[in-house]
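Yeah, one chain of the complex is gone here, protein chain that is, but the others are all in their spots.
This part shows subunit A:
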Amino acid sequence: MNVFARAAPKKGENFELRADLNSEYRDKRKDAIKRVIANMTVGKDVSGLFPDVLKNMQTEDIEQKKLVYLYLINYAKTQPELVILAVNTFVKDSDDPNPLIRALAIRTMGCIRVEKIIDYLCDPLQKCLRDESPYVRKTAALCVAKLYDLKPELVLENGFLEQLHEMIGDSNPMVVANTITALSDIHATATALPSTSSSDPAVFHVTSSILSKLLIALNECSEWGRVALLSALARYEAQDEKESEHICERVVPQFQHVNGSVVLGAVRVVMIHMRNVRREELTKQLVRKMAPPLVTLLSSPPEVQWVALRNINLLLQKRPDILQNDIRVFFCKYNDPLYVKVEKLDIMIRLASENNVDALLSELKEYASEVDVDFVRRSIKAIGQTAVKIEAGAERCVNVLLDLISTRVSYVVQEAVVVMKDIFRKYPQTYEGVIPTLCANLEELDEPEAKASLIWIIGEYANKIDNADELLGIFVDTFTDEAYPVQLQTLTAVVKLFLYKPDTSQGIVQRILNTATKDCDSPDVRDRAYIYWRLLSTDPGAAKSVVLAHRPPIELPLTTVSPGLLNELLSEISSLASVYHKPAETFIGQGRAGAELIKKGDDLSDSRAATQKALQTVAAGQHTENLLDFDDEPGSDSQPTGLAATQILQQASPAANNLLMGTSTNPLDDLVSIFGSASMSAPADAPVASNSFGSGFGASPTLVASPPLPAQNGLVISPSTASAIQSPQEDLLGLF
């Protein structure tokens, strides 16, 4: 006692509490314990009262006992030496005639993560695992997992694992469920360590004899027990097709469970075992039965809805037919939280088809007039995606966009312009009649993306817009004040204009090339200007084939993750991985060391993700040439949403090749002859320009690839962004 008296002050709250804890009256003591717990709850340090609280552990009052136990769980670590004093009571309690107390003691002992206690845990645990009360048995089963988490060797030495395996056959379904939970937890802990081999006793193999027990218990145990059993079933590897069918048939009734996590757990098991089912008819039937319960999940609280929606999104990527007739249930409610609405929008686009495009568009138009700016923008994006996805509906989409532009609400107009650009990419030469309307809103645009989009459109149709030079002139005038994406687009658009109408636009192209090479501080803009300049001066024909190259059409990707990852995520339905749409390695640390090793773990998983990503890309066999396609990164932080998901197919590689060919095969004299003919550049400007030309190249690495536009832009507009130029510097020097 003296030891502690030293630390304790003679007055203050803790002093009073101590006096009360040692009071001779029961009520007073209990009241004091409550106050201690209250202080603990608000974060005051009451660890100094440890021995005094401990004295009150032996009591008939369950509530008081629970409070003392709770105190122990919280402060045992601070006083590891003293915890030993509690052992006696624990062991005694684990022998109490009341099962509630026995379970409480064993549960609490498992939560006190102090080695001294753990050593005393084994004997009572041994007894409790064979207790006559199922309530105690189910608590003891979980306690084995707790013990394994702390000291695995004790579990192995005492044969607790074997005992757990025996308990899978327990007569009580709740005990079975907790046993499975414990075994799965131990499995997860063991496999998180890299050294674990598959022959480790802790690794939990679900065998076919276990399978039958699971299927029986599944129908009888509580909702949470079902969740545990279903995740064990998901890990089972079926021997043959017949067994897979059997599992599916036995699990399907769980679709009717009121608990959403049971439903998702059942969906997961069915999705996994359905892979082995080759009977077309059965597959169809299973998919058909899956749809209504998924839809019903949308009547749950918003957070549950969101989890369901994220999973539905994945399911639709694998089986677009699941909910094909149910698009209306995904229409947003006015009061849905934004995160639900966003997810619903995404799913609506997935379900869009020629049959429902009208209903969808009228909904999207409605959303576009709501208050939340972010949601409005996403809705407009969705209209664009619909247009790109469904050719038959494109015209209606354009009309809706025109309606929206006529509202003249700034952000609506800007977003609509961005979206129109995509429609022009997908359906070139189709909606030119819209251009005047777009141009009429030129002054209202203040966001770089919108400006860049409009400039791209003007450049693309420069031959059809009479006053294109005037319009572009506006941007050339303010060139140095604009954001880089806008500068890049202006540059390209002006060059396009020049190639279409060389007679009238020589001045403007000269002006912009000058400004871009001299006054611009972005290397990308400068480099691009040099390339154009050089191209134009070398061979206008080549310039034409580069700048006005035919662009491959854009398409909506069917999946946002690679096929391999999709299958992996579908095996994890209802888990965090399936909610984030990322593999687990990318967001969790290693095992229980997680919290401390997070930093390291992150790096590790990052590099892992990167390798995986690379492998997947190669495996997919497509996009390999595509330097700019950042959209199919499984682990990328910026998830491709909205138009970001629009892919570019084989972006501009011919153009780049062309350029390479052009420069490498063009010998010096070619250049000279071009400069000699002075088809475009004023002689006075030439030396200045080419001086900086040379220094420009000197400063930049030989391989110049402009960084891709951020993923949000989705579409990389100019073909020449991918240009890789290898320029022998001497060529230029030799020139002068």
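Some observations on this one:
As a working rule, contacts are C-beta pairs under 8 Å (C-beta built on N, C-alpha and C of every residue); 3 or more make two chains touch, one makes a residue touch a chain; residues count from 1.
By definition in this document, contacts and distances are computed from a predicted model.
Hidden chain, UniProt protein name from the list "Vacuolar protein-sorting-associated protein 25", "Clathrin adaptor mu subunit", "37S ribosomal protein MRP2" or "Translation initiation factor eIF2B subunit delta": "Clathrin adaptor mu subunit". The chain omitted from view is touched by exactly one of A:118, A:193 or A:329, namely A:329. Summary of contacts with the chain left out: across A:79, A:181 or A:492, the touching residue is A:181. From the options A:48, A:152, A:260 or A:393, the residue with contact to the chain not on display is A:260. Here one chain is not drawn; of A:369, A:463, A:480 or A:504, the residue touching it is A:369.
Although one chain is not drawn, the whole complex shows that of A:252, A:405 or A:543 it is A:252 that touches it. Summarising the interface, subunit A meets the missing chain with residues 30, 34, 37-38, 41, 43, 60-63, 66-67, 70, 73, 98-100, 103, 107, 110-111, 113, 133-135, 138-139, 142, 145-146, 149, 172-175, 178, 181, 185, 188, 219-224, 227-228, 231, 252-254, 256-261, 264-265, 292-293, 295-296, 299, 301-304, 306-308, 311, 326, 328-329, 331, 333-335, 338-339, 342, 359, 362-363, 366, 369-371, 374, 376, 409-410, 412, 572, 574-580, 584, 587-589, 592, 594-595, 598-599, 601-602.
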